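Only a single protein chain was left out; the remaining protein chains are all shown in position.
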Amino acid sequence: MPDHAAKGRYSVVQHFAVAENMMRLTIESEGELPPYLPGQFLHIRVTDGSDHLLRRPISLCTASRIHKQFTVVYRISGKGTKLLADKRVGDTLDVLGPLGKGFPLHKGDRNVLLLGGGIGVPPMVELAKQLTIQGVKVTTIVGFQTASQAILIDDLSQYGEVLVATNDGSLGQKGFVTQYLTEERLAETDRFYACGPSPMLAAVQKATGEKAVGYLSLEERMGCGIGLCAACVHKAVMPDGSVGYRKVCKEGPVFAAEEVVFDV
Amino acid sequence: MPDHAAKGRYSVVQHFAVAENMMRLTIESEGELPPYLPGQFLHIRVTDGSDHLLRRPISLCTASRIHKQFTVVYRISGKGTKLLADKRVGDTLDVLGPLGKGFPLHKGDRNVLLLGGGIGVPPMVELAKQLTIQGVKVTTIVGFQTASQAILIDDLSQYGEVLVATNDGSLGQKGFVTQYLTEERLAETDRFYACGPSPMLAAVQKATGEKAVGYLSLEERMGCGIGLCAACVHKAVMPDGSVGYRKVCKEGPVFAAEEVVFDV
Amino acid sequence: MSKEVDLSVQIGDLQLKNPVMPASGCFAFGKEMAEWYDLSRLGAIMVKATTLEPRLGNPTPRVAETSGGMLNAIGLQNPGVEKVISEELPHLRQYEDLKIIVNVAGTAIDDYVETARRLSESGLADALELNISCPNVKCGGIQFGVDPTLAADLVRAVKQVTSVPLIVKLSPNVTDIVEMARAVEAAGADALSMINTLVGMHIDLEKRKPLIAIGTGGLSGPAVKPVAIRMIYQAAQAVRIPIIGMGGIMSGEDAIEYFMAGASAVAVGTANFVNPFACPEILDEIVAWCQGHGVERVRELTGAAWKEGEMPGA
Partner (left out) sequence: MSKEVDLSVQIGDLQLKNPVMPASGCFAFGKEMAEWYDLSRLGAIMVKATTLEPRLGNPTPRVAETSGGMLNAIGLQNPGVEKVISEELPHLRQYEDLKIIVNVAGTAIDDYVETARRLSESGLADALELNISCPNVKCGGIQFGVDPTLAADLVRAVKQVTSVPLIVKLSPNVTDIVEMARAVEAAGADALSMINTLVGMHIDLEKRKPLIAIGTGGLSGPAVKPVAIRMIYQAAQAVRIPIIGMGGIMSGEDAIEYFMAGASAVAVGTANFVNPFACPEILDEIVAWCQGHGVERVRELTGAAWKEGEMPGA
């Protein structure tokens, strides 16, 4: 089995609510952790039976190799995440991954911008951590519907300035994350990394345009999570330059921003 | 809701192995226990999801109104009972019942014979208890494949003599429970109560014949357990004297021995 | 307090106070369930298949569990139409506004017609459900269920002797459900109920033979819901008569899905076995869903998932 393909049982060691319908889950491996990158996702079974067959993709939020722990933060949004939320400390979980292509780190970057919207915020934590370790200055812009849904601001603040936007203005500035993408800020940014709902990513792509290079992490419904089924495709520029469907689970979820094609 | 129709959630308070693949499970109600009779069964969901839809019928073994507890003893035989065996103390279970017609107790009986084979032994415990409380002298004959599968002999011994038969002679006498049904014993028996696999019950019916009256508790695969689906039928003499199919869940599982018709 | 939701629906000439009823064969003739709750909570009751003569049904085992569902092969066990009329139906009249829908099965046009005629004349059936789709008996009517011409002939014949609304229950074991739906509509059906069970099998590995005594059984439960939703979505847009939807309904949300696919009412089968209170709980959940989504009349939901411009019979 190569480095990036791992299947394991993990024990739940922490599991608690961090905001309205948002849970923070820490799981621990018996053996060593498989290799991981910020932006990769864990593919989690929510039952052992055949009731909910498909795994749920949840981004890695942080990891600790020493403690053999992965942490994810997820929203209870449907039947599967509801079942997941019932798991108690001591229960075990069947997890694939971390899977997919994570956020590439570039030597020489000095200032980077992280953009997270809603449940796109979690992957920014491990990313901010790794960038900081490499001596990169990190600024994070996060957006939420409303204050009660805000997550991980404290975690992110450890690694640099955090700017907040909420749709209703109940926390930080009212509006979207893109309002912080001023000409000035983009000019001093070496690279950006974004994760969030499609409309946000499309807006980020538009706002950055020629002004900054960066990455977008996409979300699509998945069948397998490992490149077998072609369920998770998103329109993107193909290696040959044409526009086609690329697999988010295997070729992504992280794509170079300029490669991604959004239907308008 | 009438007395005999109850649906509730119970907490697991004890759950442990009592023999090879045999578990003893005690569950506790928050409120008062519903009414129960020996010979009735609990209809237990083994998952909350739609994976294993059907409930599993398990006979009441003993009950304690003061502790609000029911105890059952069951064999791990298939997928559902395997899942049931995974339940830990503190987990909750969705239970219907006790359901069905239990063993009728008759005033004036002085000597009764209980016959249990394999997983037909558990209902004899509550029956022996209630008979003893009414001052009836109880003799119990139990049969098992082999010594490692023997269950509940100590429990039953509290209420009178227990005679044991095993197919391989590893405990008690070698052979079947019917070997104990001597002319003499039947002559001094006011009534018998039997539960076990069909071949045993057919043998008991044959051996007792005109010599003793009693009851047989039948086992059939169930859909609903409450008389809706007609899955659980067994051939029996109908009220009008003809032979037809009667519902084991609702009209049984206990039938007068002479009513039951076995296909030979 | 939340707004009242108008639950009434119309199935042809049959006015139901609410759209939830137990499915045929999953509620016997109602007596057993009456011990659990007041049956007047139900919009209607679809009772067990009734045949001209008494039927003993199939040998056991008659049921098997499968992933997300179950197989059954009861085999139309019932006391015959005379006893159904004299002993099984009268007690149901005590429940206010509970419509009685009697499921009619048979082997040939003659016995179907005679059974339907007697039930219609009895005054104890508010509607008949023509079971042309029971997969569990040889000559049990399934040949009608998979052949549009035979089905239409049967519907026409039964229509002539009955004065109550005629609901035709379709089998999902066909290549073209729309063709079947259109055929029985053209022959005079007042409504459709769909779906009956899919034919399936489970093999007992130790015994090396089918677990169900007669071999095959009918698959029901959540496993079949996607097939039922698809068929109703297709059929409802091809006919003008209303549809009672069924197949794996376990919750209010499942029922809402059926409405959106094109059903006007729903029947609950297997769920009753899992939870005796399934029907009233599903009804409560429908109400809660409607209140949470600003839906004032449940009948507005029928066909809500159709593409713009797709109208029934259009």
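Should a chain be cited, it is by its letter among A, B and C, assigned in written order, with residues numbered from 1 in that chain.
We take it that a contact is a pair of C-beta atoms (placed from the backbone, for glycine too) under 8 Å apart; a residue touches a chain by one contact, two chains touch by 3 or more.
Values in this document were obtained by computation on a predicted structure and should not be read as measured data.
> For a quick check of understanding: of A:Lys101, A:Lys129 or A:Lys250, which residue touches the chain that isn't displayed?
Candidates A:Lys101, A:Lys129 or A:Lys250; residue touching the omitted chain: A:Lys250.
> Which candidate, A:Leu105, A:Ala147 or A:Val233, sits in contact with the chain we can't see?
That would be A:Val233, which touches the missing chain.
> Touching the hidden chain in the complete assembly: which of A:Ser11, A:Ser50 or A:Gln205 does that?
The missing chain is touched by A:Ser50.
> If I consider the whole complex, including the chain that's not displayed, which of C:Val5, C:Val178, C:Ala213 or C:Val227 touches that chain?
Final answer for the missing-chain contact: C:Val227.
> Touching the missing chain, which residues of chain B?
Missing-chain contacts on chain B: residues 50-51.
> Determine and list the chain C residues touching the chain excluded from the picture.
66-69, 71, 146, 173-176, 198-203, 205, 208-210, 215-217, 219, 221-227, 229-230, 233, 248, 253, 256-257, 260-261, 289, 304-305, 307
> Could you pull out which residues of chain A are in touch with the chain that's been left out?
1-2, 4-5, 7, 45, 50-55, 80, 96, 220-234, 244-245, 250
The definition used in the following text is that only the chains that are shown with their structure count from here on.
> Just the number, please: Cα centre separation of chain B and chain C in whole Å.
36
> Where the centres are mean C-alpha positions, what is the separation of chain A from chain C, in Å?
Result: the chain centres lie 46 Å from each other.
> Measuring centre to centre with CA averages, how many angstrom lie between chain A and chain B?
Each chain reduced to its C-alpha mean, chain A and chain B end up 55 Å apart.
> Scan chain B for residues touching two or more other chains and write them down.
Expected reply: 50-52.
> For chain C, write out the residues touching at least two other chains, lowest number first.
Within chain C, residues 67-68 contact more than one other chain.
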